[in-house]
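The structure that follows is given in the form of structure tokens.
A protein chain is absent from this complex, but the other protein chains hold their places.
Entry: subunit A
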Amino acid sequence: MSEKEGIPPGWSYNPASWGQRLPIVGLAIIGFGIATYMALFQLKVFDTVWEPFFGNDSRKILTSSVSKILPIPDAALGAIGYLADAITGAVGGTRRWRTMPWIVIMFGLAVGPLGFISILLVILQPVMFDAWCTLCLCSAAISVIMIGPAMDEFMASMQYMKRAKDARVSLWKAFWGYKEVQGKVI
């Protein structure tokens, strides 16, 4: 299987190549580490939280009312989000935009909302609590940086789904990557 076969029609490169995907998976793993650390503080496993710039602010943010809205601490939810990003970013070969569109589309959908919620939390820090949390800002920066590079692969899969639709192939089967579809649609 040559490298060229992974390039989607009309594209100049393959968005599902490892060079494209590994940096995103790496970022997701770093984000997972940061979020897990903050979640462990929220679960009182650690007594203190690392905060180099804003004094007691991190504690204020991480123990705030907003962080307890859900049954699990908000950082734990973030950690789950990053883990989903890392897994959906890593699963599948370099032609997965057409052999398994479901994972690429799930990847795109996992990266988007995580970034959105991170931005929302960054806004709430100063507006509601008049405080900043360094690790929360780092986590938000990582989740925003991941959006752009993840979207090209998502676009390639969506274009593939459009070709499947035009070829009057079952979109359900195309989505789940049935072998019979892959012979009919490129």
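Methods note: a residue touches a chain if its C-beta (ideal position, glycine included) is under 8 Å from a C-beta of that chain, and two chains touch if they have at least 3 such contacts; residues count from 1.
As a working rule, contacts and distances are computed from a predicted model.
Q: One chain is missing here; what is its name in UniProt, given the choices "DNA polymerase III subunit delta'", "SPW repeat-containing integral membrane domain-containing protein", "ABC-2 type transport system ATP-binding protein" or "Phosphonate ABC transporter, permease protein PhnE"?
A: Going by UniProt, the chain not displayed is called "SPW repeat-containing integral membrane domain-containing protein".
Q: In the complete assembly, which of A:V66, A:M151 or A:L171 touches the absent chain?
A: Selected residue, touching the omitted chain: A:M151.
Q: Go through subunit A and note every residue touching the omitted chain.
A: Looking at subunit A, the ones touching the missing chain are residues 8-13, 15, 115, 119, 122-123, 126-127, 140, 144-145, 147-149, 151-152, 155-156, 158-159, 161-163, 166, 182-186.
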